[in-house]
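Let's look at subunit A:
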Amino acid sequence: MAVCVAVIGKDNSPKYIRCVDESSALQFHCKVHTSIDIIEEKLNVGNKAATDIRDLYLNLLYATEEYKIYGYATNTKIKFIIVLHSSNVSLRDNDVKMIFKKLHAAYSNAVCNSFYIPGDQLNSRQVQSI
Partner candidate 1 sequence: MLNRVKLRRSLAGPAKVRINEINREALIIEGTPLNKLGITRSYGKAFLGLGRLYLSLDSTLAVKKQMAHSTTQSPIEKATLYVLSSEAKLMYGMLFSIKSFVSKISPLDPKEGFLYYKTSKYTLHYLETPSGLKFVLNTDNVTQNARELLQQLYREVYLEYVVKNPLCQLNEPIQSELFKLKVDELFKKSPLFLSRSI
Partner candidate 2 sequence: MSRAGTKLDSKKVFCMKNILRYDENLYIINSELFTLTYGALVAQLLKDYENVEDVNKQLERMGYNMGIRLIEDFLARTGSGRCYDFRDTAEKIQTGFKIFLGITPTITNWSAAGDEFSLCFEANPLTEFVELPDHCLNLKYCNVLIGVLRGACEMVQMEIACWFVQDQLKNDNVTELRIKFIKRLEDAIPAGED
């Protein structure tokens, strides 16, 4: 299972971060912030060179000894980041992709709540259920 999930807004401000272990939250916040830069880089490369990453799923962003970090960016420039334990081998690439898809679905449902003002922190029950 993922140890940390983050939703990053258009302006690269975190909209939602949730960690399994709240005590080490700060550590994950750092990791998430680093990975935003990597995502930005990936997206920019995609724009200039024709080697486009047309898929919304951005694959493994980077791996440390302890964690693997995956990224995903929507067409509307919302980024999702998932942190996994390196030791976790049960989740394959496809599974991660599925989680992202689901996260995306949950996010878009939350946005469709007419009481949600885009750009605000997410506190929808639907997102929290993941």
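Quick notes on this structure:
We adopt the following convention: a contact is a pair of C-beta atoms (placed from the backbone, for glycine too) under 8 Å apart; a residue touches a chain by one contact, two chains touch by 3 or more; residues count from 1.
Candidate selection criterion: all candidates are chains of the complex that A comes from, given by their letters.
Since we're looking at a predicted model, the values are computed, not measured.
Of the numbered options 1 or 2, all belong to the same complex as subunit A, but only candidate 2 touches it. The touching residues of subunit A, counted against candidate 2 in their complex, run 109-110, 112-115, 124-126.
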